[in-house]
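Complex shown without one protein chain; remaining protein chains in place.
The block that comes next holds subunit A.
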Amino acid sequence: MLYVVITFLWASILLYLLLGGADFGAGILELFTSRKNKAITRKTLYAAIGPIWEANHMWLIIAIVILFVGFPLIYATMSVNLHIPLTIMLLGIIARGTAFTFRHYDAVKDDTQSLYNTIFVYSSFTTPFFLGIIAGSAVSGHIDPNARDFLSAYIFSWLHWFSAAVGLFTVSICGFLASVYLIGEADSDEERLRFAHKAQFFNIAAVICGILVFAAAYFEKIPLIDWVFGNWVGRLAILFATLSLVWMWSLLYRGQIGLLRILAGFQVTMILLTTTYRHFPNIVILRGGGYLSLLEHSGHEKTIEALGMALLLGSVLILPALIYLIYSFQQKPLDAEHY
């Protein structure tokens, strides 16, 4: 059952990265859109993510609940030493979720709209940036639970080049996912072309940020190269990711939407796989070589049993409904005469 729970944890992190990421990316995209195209981008974006944005962000809650129920020591350690980036991320989540809803539901459309827009785009950038910082810090070996002074316990646990680079990488991945997703939602060829350009832009940005991540890892003596290339799963995943990247670029302007989306999602999945596979089951690497392991630091057996059952039950209920939701909003509306 422990492996069932771990699979759910991994899957919800992946789904949050894919769906929540595309959602953040939509805001990032808006930030990088020229002023004259902003309004139309905004409209497409709303039509695409409006009905599902709440559901997209539930994956984060699921991951957190799995962590605090199943792996309390890991949750507690991260909460203490990464207090500051977590708080900033939370402020980002508050700002983004409310600004997104307010700008649509405000009954009067006036100058406040530009305030909502500003809050929305900047928090769409900040939130995944800090998510990346948190993920990067977890494996960076900078967290020191025994640190006594403020700076090393609460600041240097997350403030370093490696995690900053992971943050930027996360941001560009989000932008990339959103652009690819939105190609299929655009109304006009012109807009479609614009999203395709953006997808290229963010893809290049992701490659550059990826190089930065490796460089930072090298300087901070984090054995990232070994994690990624030191085993056949990592090497194979990187190979697949690269192949699918080439394939995707060749398709970008041909409008095979479904395939494009699958390829983009596949690439991100491969990236998450390589970076987590090698140091499974350790998800937090501590200063001095210690670690927190999903296998050794899990909760009591009965808890894991119950949690696993709850998750299985939940997925039986949720998945069909979620798939139907996404499917329905891909269809054209019914005739208005129903009402």
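Note that in this section a contact is a pair of C-beta atoms (placed from the backbone, for glycine too) under 8 Å apart; a residue touches a chain by one contact, two chains touch by 3 or more; residues count from 1.
By our rule, contacts and distances are computed from a predicted model.
The chain absent from the displayed complex carries the UniProt protein name "Cytochrome ubiquinol oxidase subunit I", chosen from "RNA polymerase sigma factor SigW", "Sulfate ABC transporter ATP-binding protein", "Ferrous iron transport protein A" or "Cytochrome ubiquinol oxidase subunit I".
Touching residues on subunit A toward the chain that is not drawn are 50-52, 54-55, 57-58, 60-62, 64-66, 68-70, 72-73, 75-80, 83, 86-87, 90-91, 93-94, 97-98, 100-102, 104-108, 150, 153-154, 299-300, 302-303, 306-307, 310-311, 313-314, 317-318, 321-322, 325, 328-329, 331, 333-334, 336, 338-339.
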